[in-house]
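What follows is chain A.
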Amino acid sequence: MSLLQVKKMTHYFGGLRAVYNYNLDINPGEIHGLIGPNGAGKTTIFNLITGIYTPTEGDILLDGKSIKGMRPHLIAAAGLARTFQNLRLWRYMTVLEHVKLAHYSKITYGLSGAFFNTRKRSQEENKITQKSMELLKLAGISHLADTVVTNLPYGAQRRLELARALAIEPKILFLDEPTAGMNPEEMLQMMDIIRKVQRQFNLAIFLIEHRMRLVMELSDRVQTLVFGEVVAEGLPEEVRNNPVVIDAYLGKEVET
Partner candidate 1 sequence: MERKSKYLVISILMICAILLGACGPAAPQTIKIGVNAPITGDIPKVGEGTKFAAEMWAEDINAAGGLEIGGKKYQVELIIEDNESKAESAVAANTKMITQDEVLIIIGPQASKQAVPAGQVANDNKTPMISPWSTNPNTTLNRPWVFRACFLDDFQGPAVANFVTEEFGFTKAAVLYDIASDYPKGLAEFFKKAWEGLHGAGSVVAYESFTTKDTDFSAQLTKIRDSGAEFLFTPQYYNEVALIAQQAHQLGFTGPIVGSDSWGSAELIPLCGEDCYGAFFTTHYAAAGATGATKAFIDAYNAKHGYIPDDVAALTWDAFNLAKKAMEDCGKITGDIAADRACVKDALSKVTGFEGITGTMTFTPGSGDPSKCAVIVKISDKGEFTFYKQSCP
Partner candidate 2 sequence: MKPPIDNSTPTPRKGIRRLWHSFRQLFAQTPLLGWLFGFLLASILENLIGYPLARVLGLSKIPVLFGVDIALKTPLLLPATLLYDLIIYIIPLFLTVRYLTPFANRLAAWLLRAPMWVSALIHMALLFLVLYLWTGINDYRVLVAKLMMVSIIITLSLNVVNGYMGEFSCSHPGFIALGAYIASIITVGFFVGGNLKFVILPAYLAPLVFPLALILGGVVAALGALLVAIPSFRTRGDYLAIISLAFMFIVKSMFENLEILGGARGFGDQPNLATLPVVFIWTMLCIWIINNFVQSTMGKALNAVRDNELAADAMTVDTRKTKMVTFLFAAFWAGIAGGLLAHVIRYVNPGTFGLQKLAEVLAMVYFGGLNSVIGSIVGAIGYNLLSEMLRPLELIKWLIIPLLLILVMIFRPTGLIAFREFDLHKILQPKIPAKMEEVENVPPSS
């Protein structure tokens, strides 16, 4: 059974059709790419699956259970993590606090712990701190743990987003243009990290990217989206050579 399954999802903004008849199947450990021109509705699909919008039609199943219409934090807690295209970090918080906060759904000390600093709370907080530090090490930014995020270099902010997303112990990770704004060297490092975490946690990854090279190298399967509809789907090679795709989207801009 597939891990994430989207069935015939359609969404309208007012009268405007944003996504039409979208289907998706992602198996555990699989990397799935989504490409398409600007405004094709890629991020909308992310937002629909992660619960920011509720789709007008269709169903979304995670582990066989419908998550359609659930509130975003519950979907996230069910094992679906994401990063954002334009970084969404919390500007006044430190790096470590970011990763710790992503453990929110696993906190059991409750309000009494929050108010009265119980023994249970300090134990739990210590445990979370330890786990978070490990993730920071993995992302290669443990030396910046106490820095407030606005002081971080851009690459480190991207890594932090990834580390934060991993902290919710996801089964599937949504990456929205994880290398946007990075130079080629940083991009290569990022690719390494993505591969590494994918292997280490046996994660499924759903990836939106503009850079063809990244998508083609990482993905097991690729979908192409144009005006909210999937026009081509298959192995990277197939998609790359599909004339419809080249016509509609890639054109001359194919970078290899």
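By our rule, a residue touches a chain if its C-beta (ideal position, glycine included) is under 8 Å from a C-beta of that chain, and two chains touch if they have at least 3 such contacts; residues count from 1.
A quick word on the picks: all candidates are chains of the complex that A comes from, given by their letters.
All figures in this text were calculated on a predicted structure; none of them were measured in a lab.
K.L.:
Between 1 or 2, which touches chain A here in the complex?
P.N.:
2
K.L.:
Any idea which chain A residues touch candidate 2 in the complex?
P.N.:
It comes out as residues 50-52, 71-73, 76-77, 81-82, 84, 88-93, 97, 100-105, 107, 109, 111, 113-117, 121, 125, 128, 143-148, 150-151, 164-165, 167-168.
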